[in-house]
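Here's a slice of the assembly, chains where they normally sit.
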Amino acid sequence: MTEQQTGDRYSRGLDILRRVAGVDRPAVLDSLADICPDLGRYTVEFPYGDVYARPALTLRQRQLTTVAALTALGHATPQLRFHIDGALNVGCNRREIVETIVHVVVYAGFPAALNAMTVAKEVFSQRADGSGDDLGGQPQDARESRYERGWKALSQIDGEAGHAVLAGLRDIAPDLGHYIIEFSFGDIYSRQGLDLRTRELVTIAACTALGTARPQLKVHTHGLLNVGGTREEVVEAILQMAVYAGFPAALNGMAAAREVFAERD
Amino acid sequence: MTEQQTGDRYSRGLDILRRVAGVDRPAVLDSLADICPDLGRYTVEFPYGDVYARPALTLRQRQLTTVAALTALGHATPQLRFHIDGALNVGCNRREIVETIVHVVVYAGFPAALNAMTVAKEVFSQRADGSGDDLGGQPQDARESRYERGWKALSQIDGEAGHAVLAGLRDIAPDLGHYIIEFSFGDIYSRQGLDLRTRELVTIAACTALGTARPQLKVHTHGLLNVGGTREEVVEAILQMAVYAGFPAALNGMAAAREVFAERD
């Protein structure tokens, strides 16, 4: 790659970073100017100039997967604040962000989601726009129990892989299986405000970033493909995690995805 | 499950949450009211209405396993503060909380334990009760060396599984084996203020929440059963981690426990 092309990476990345940041001069560049300007340059070139510039996911999709990953990681509050704001800057609505954070309860637990919701609340309160977004609750279908609703969703999304998880729990912790059906799928996956394809996309991002959920990453790679997602979307969501959780997370996630693709061929 | 039963989950959960929070109107509900009231409802229904309501562990045991898990995770300070306070509200004494945090040094390292101790100190200083609890040091048995004391504890708790860990280190890092005997077991496990059964219970919680300690989770699942714990306690401690570290952590922990149970049959 020539220096000219390197220059292209920077200017391409800066354009995208400006759209996400919603300002002409992103603060990260100034904050690093007197200690490590190269890290500022890398932050423009690799995450934005290389990864975000890739066409396979929209900026809106990338911001939601990033919000999911940072929510799951739990220790990146300044970046979570920036990317919740960034998600709004690139056209996500407040409801999608709230739904993404609620969704991560399933994969990283309540503390991670509750703390991310606190950050979202701060970000929302500092913006004039979008305050009219519907953040309301779910109309429950009274004719359908949480179990019925959850079983239907689980079967649709994870199919055989999901049923295998439940079967494996029968002899040791059947109640955990019930909670997965009723809570994870009956309560969370059945919520409105985020379509199933996006839910599986952010699930792949969160599981890849955590690095401790390989079996679940495989189940939900099947899941994304089962609900109409593409292998390219799987690969892109995992690749993007190199930015937020490091290259080992992305490499190990890619190895899991490769196994799933082989299972389906 | 009928809507009626769903209602039961909420009221049952709210009763338990009130006991843990020590207030009639837990703050989490109000803080979520204007951004995601459903998450507030889930927080009442699943962690408290479903999990904490289960009889297999006492509220005191559940608070100590939660404190251990949040100490190990390291990024859930607001929840750690809430549950240290909650542990006192349900009848744990300060010494048990301090011992639980010290114990986690072995599984998550000094930074996690030191930061959790800082939180405990803040919580303790804001309460009038229990200030007389004995937080004192350990009377060392001068006739017994740390190595002798540690070897005895290791053999009693982990038995063959523990000896196998040490044997595996002999050719590459025998000193790490010595530190496990002298520090982990001679210093930490031999402390008073928390019985061995509780130490192994919180160890299972911490290792399940971390998600990176599968071999150790298996060793200490054997350990809990070796010191008089039950398979039901193992399953409950792991299941509870779905709340604090997500369902993948609980599912992967359960898979490890299943292997241990099979080894013992």
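Brief remarks follow.
A and B label the chains in the order they appear, each numbered from 1.
Everything that follows uses one rule, which is that a residue touches a chain if its C-beta (ideal position, glycine included) is under 8 Å from a C-beta of that chain, and two chains touch if they have at least 3 such contacts.
Remember, it's a predicted structure, so these values are computed and weren't measured experimentally.
Of the identical chains in this model, 2 are shown in place, and the full complex in the file is built from 3 copies.
Here is the rule we use: only the chains that are shown with their structure count from here on.
To fit its Cα atoms onto subunit B, subunit A must turn through 120 degrees, a value rounded to the nearest 5.
Centre to centre, using the average C-alpha position, subunit A and subunit B are separated by 29 Å. Taken together, the subunit B residues at the contact with subunit A in this complex read 1-3, 6, 28, 31-32, 34-39, 41-43, 45-47, 50-51, 54, 70, 73-76, 78-79, 210-212, 235, 238-239, 241-252, 254-255, 257-258, 261.
Those residues of subunit A lying in contact with subunit B across their complex are 72-75, 98, 101-102, 105-115, 117-118, 120-121, 124, 135, 137-138, 140, 142, 145-147, 165, 168-169, 171-173, 175-176, 179-180, 182-184, 187-188, 191, 207, 210, 212-213, 215-216.
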